[in-house]
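Here the structure is laid out as structure tokens; the discussion comes afterwards.
Only one protein chain is missing; all other protein chains are in place.
Naming follows writing order (A, B and C), and every chain is counted from residue 1.
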Amino acid sequence: MTFHDKLLALDRRWVFLVLAIFVILPILPFVKFSVPVTPVKEVREIYDFIEGLKPGDYILLSLDYDPGSMAELHPVAYAMLEQCYAKKLKVITLTLSATGAQMVEEIVRDVADSCKIYHGFKPERGIDYVYLGYKPYPGIIILGMGMNFRIPFPQDYYGTTLDSIPMMRGIKNYDNVKAVINLSAGNVSDMWVADGNARYGVKLALAMTGVMAADYYPYYQSKQVFGIIGGMKGAAEYEKLCKNPGSATDAMKAQVFAHVVIIIFIIIGNLAYFLGRRKTAQTQESE
Amino acid sequence: MTSKIAMRILTAIVALIFLVSWITRSGSGMSDSAFTNVRDGFLITFAVFLTLSIFSFLYRDNPFYKFAESLYVGISAGYWMSYGFWSTIVGNFVPRASRSLSEFFHVPYQERADHILIYIPIIFGLILLTRLLPKIGWLSRWSLAFIIGATAGLNLTRYLRSDFISQVSNSFIPLFVDWKGAGDFVSHISLAADGQFIAILSNWVIFVGVMCGLVYFFFSKEHKGAFGVASRIGIWILMITFGASFGYTVMGRISLLVGRITFLFGDWLNIL
Amino acid sequence: MKYIILLFLTCLSLCLSQALLAQTASSDPPAEAALVPSEPPAPPSNVRVSDLANDDGHGIRVTWDLSPDDGAGRSSVISYDIYRTLNPNDPDSLWKKVGTVVLGVRTYADRGEREPGSGSYLPKHTNLYYRVYAVGAGVRSAVATAGPAQATDDWFNTMKVPELIFCLVFLVLTVRFINMAKKGIDLYVRPLAGIEAIDEAIGRATEMGKPILYVLGIGTAGDIATIASFTVLGRVARKVAEYQTSMIVPCCDPVVMTIAQETVKTGYADAGRPDAYKEDSVYYVTSQQFPFVAAVNGTILREKPATNIYLGYFAAESLLLAETGVLAGSIQIAGTDQVSQLPFFVVACDYTLLGEELYAASAYLGREPLLLGTLKAQDYLKAIVLVCMVALLALRMITGADVISKPFDAPWW
Partner (left out) sequence: MKQQIPLVLVFVFGVLLAIQYFVPSEPSQRFYEVALDGLTVIGIFAMVLGIWSQIHVGYNKIKRRAEDWQYSVVTLVSMFGMAFCGLSFMGGLNGPIFRQLYNNIFIPIQAAIFSLLAFYIASASYRAFRARSAVSTVLLVAALLLMLRVIPTGPLADPINQIGSWMLMVPNMAAKRAILIGVGLGSVATALKIVLGIERSYLGKD
């Protein structure tokens, strides 16, 4: 068995091992280097939109991801929520992901607490923000909220009826919110576009995992959504815009190493493939 | 036989490592209460054990993975049962169905003129349960028919706007952006991202790409001749897209791993 | 020099406004009245009310001509307030404020609720009267009244004409091709590699004596991709029964499981082997994405199926399933309408049905004339789209007119 044969038949566990080593290395405290971040237009547009709102404007954050996508979407959720609180916007939050209900509740509370430390005031539940909780069948919920928030969410997460929450008085449906920002790791974004935007004309922006983002650019181009934050890179950019560097900025370091490893593996794979092909061609000729 | 013994030894070693971890974590707890420290120590150690069990699947299937998998499926099903009950039954359905039930669950009753209509789906739901009775199990098909029929009806029209009409409509783009004659075009040609040349090129690629993509999806005609060329361009455009999406995704996936490694090295081993 | 004067003037006005505000705060009368030194703006004119189009009968459209002071004249208008009542002789306090719009807007859609109990209830078939005020800084204009108008239901939403035309054309084409097919006219469809592979794959499973794994994805029965997958499942089950091999169908939704059981059972019955069907071969795992994947991955490594078929709605689990399948040495055929997951299936699976091919698969497998009829209708619509695109763009290039830039957006009909 020649060298390139061995390479071609390489047990993929070697790939796993090398990748693991090179992702762990840069995270360790003694490896120090930083990566430059420049925000792109579609991320900046969301930031500018929120910055342009007036205190007291309503905004709806639909945090439709589950704990599995925390790494990519948590930084956006934290940075954006803090930005909204700091701007004194009225924030309506909810989740359409079954396993996200508790997680989102924690985010909403966490950021309210940290707001007290960094901005000197604590947004109050029911006055500055409300958390509606989770209901299954997202498409149906999005359609329902277009008629009235009270159809799918008679009460908020804590069981208070919507009408007895001060900030929800007179707030009926999407007509009363300036925009919906959807943070998602699944097909909920499709439903927001199809049911929220197309059916009710909601002003919509998306933050999503890197894998999904590429597919939502058509909606950006056709102005169905006004901004997209894609994956860890987008999250790091949003953190940069908010001047609030966090986990996304840190993690970009490991990214660089991992990408180099994968690219090298692809090159090795192709070299082995071409060497092998030449060899076969030669043997065929000699026969 | 030897593999069984090896497995037992391995299990013992793993158990020992995590026991040590539990003890050290309990000792270094932040809280004043000993019980909380011991409990938190156990919880984080157990979470780490489960994480590593899942990673062991990369090497090969093994009892640790099987254990984590079964536990995960069970917890998920239990979680889902509870959530379905509290959120959907108590949250959505009880307030519309009956006043006394609403009082029992401490949710406000919603008076509605048409609340009687909620019983129609309940009947369909009960019919669905006849599946569990072999003799009249066929009745459940009525409910399935309702589900399938309603879904089909909704889908017949619901995605037309976003999937079809908007997409077709948005493909009508100017193929000669800011066209002021060929001389002007040539004299101003540049590779700037917001320049005229790139704008025109992009629109041509979109237009030709959509056309050729549609040609590729033609089922009635063999891909030969000019038609074959078009479908070939179509598949190239698709492949560029798939490659780009794949390459773009790598980052997202690596960040998930980074998250876990931060958990292992930071939250557990405390070396970050 | 110019700037210094400007700066001075700005400071002066700031000081003045500060003084004014301080005065307001100290004096007792209501803030609204005290703040205002300006005259009220002129009222809007020509207020008209009519039933709101394309609604459920609980909405009124109010339209007016802008106040002369809106953006012109004294430019004192900030917004317009809209009030509603049932009786035009009501005192001011009984008029209910239903909305506010900013300056420059000439219309307001008053959408009410259907339930009489709710706060924003707007009754149907009842005379309603409206008032519109132009609002300035702390003052409002004289009133402009209009009415009565009645809210009525509409029986057709005129904004949806394109969808209707599309549906009708599709229906007509489908019926036409089905009729052609029934008459025995041969409808040619080109071969699709992914679908031919399904047949081979079932044969391979028989030779190897190993099962076939069929995953319907993580969608609910409400996703059309899942429904399309059922139609393929029926035919795969039938072939599996004919070849006397076995299949495993783990499901991620109880409704999907129920329908899948019924489908597989039918497939076995169609093949004439209803007894070979085992209820436990189609089973429910859990409704959550990753627990489901964990379990299916385990199944793949333990059962080592000869063939894995993934058709339906998929999200991030696509690559998890497909790579595990590679490890188990299975032939893999995938298909989904989720564009974001197609790259992973394309890279990791042997055959991939892209988007529409998933929906076409059942017609290919069944080769029944009725199904081929709808396939032909799809193709004709694609052809119509292609021709229209080229024709309209050519027209636009020749005439230079921009009228067709968004052919479905304006209600030109």
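In the analysis below, a contact is a pair of C-beta atoms (placed from the backbone, for glycine too) under 8 Å apart; a residue touches a chain by one contact, two chains touch by 3 or more.
All values reported here derive from a predicted model rather than from experimental measurement.
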item: Missing chain: touched chains present in the view; value: A, B, C
item: Among C:Tyr284, C:Phe314, C:Tyr351 or C:Tyr364, the residue in touch with the chain that has been omitted; value: C:Tyr284
item: Touch with the omitted chain, as defined above, among B:Met81, B:Ile189 or B:Val229; value: B:Met81
item: Touch with the omitted chain, as defined above, among C:Thr174, C:Thr245, C:Thr307 or C:Gln332; value: C:Thr174
item: Residue among A:Leu63, A:Met167 or A:Val261 touching the omitted chain; value: A:Val261
item: Options A:Gly126, A:Pro218 or A:Pro245, residue touching the unrepresented chain; value: A:Pro218
item: Interface with the undisplayed chain - residues on chain B; value: 43-44, 46-48, 50-51, 54-55, 57-58, 66-89, 92-93, 114, 117-118, 120-122, 124-126, 128-129, 131-132, 138, 141-160, 163-164, 167-168, 170-171, 193, 198, 202, 205-210, 212-214, 216-217, 234-251, 253-254, 256-257, 259-260, 263
item: Contacts of chain A with the absent chain, listed as residue ranges; value: 10, 12, 15-16, 19-20, 23, 35-36, 40, 66-71, 99, 101-103, 136-137, 140, 143-144, 147, 151, 213-215, 217-218, 221, 233, 252, 255-256, 258-263, 265-266, 268-270, 273-274
item: Hidden partner chain, residues of chain C it touches; value: 54-58, 114, 124, 153-157, 160, 163-164, 166-167, 170-171, 174, 178, 220, 222, 224-225, 227-228, 230-231, 233-235, 253-255, 257-259, 262-263, 265-267, 269-270, 280, 283-287, 290-291, 293-294, 302, 316, 319-320, 322-323, 326, 337, 339, 342, 344, 346-348, 354-356, 358-360, 362, 370-371, 374-375, 377-378, 381-382, 385
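The rule is simple: only the chains that are shown with their structure count from here on.
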item: For chain A paired with chain B, centre-to-centre distance based on mean C-alpha positions, whole Å; value: 13
item: Per-residue multi-chain contacts in chain B, two or more chains; value: 79-80, 159, 161, 166, 241, 245, 249
item: Touching two or more other chains - residue numbers and ranges from chain A; value: 68, 98-99, 209, 211, 214-215
item: Footprint of chain C on chain A - complex, ascending; value: 12, 66, 68, 98-99, 137, 139, 148, 163, 170, 172, 175, 185-187, 209, 211-212, 214-215
item: Residue ranges of chain C touching chain B (in the complex, touch as defined); value: 115-117, 162-163, 166-167, 187-190, 192, 221-222, 224, 227, 255, 258-259, 262, 285-288, 290-291, 294-295, 297-298, 301-302, 340, 342-344, 346-347, 354-357, 360, 375-376, 378-379, 382-383, 385-386, 389-390, 392-393, 396-397, 404-409
item: Touching residues on chain B, where the partner in the complex is chain C; value: 54, 57, 60-61, 65-66, 68-69, 72-73, 75-77, 79-80, 111-113, 128, 131, 140-141, 144, 147-148, 151-152, 154-157, 159-161, 164-166, 168-169, 171-172, 174-176, 207, 210-211, 214-215, 217-223, 238-239, 241-243, 245-246, 249
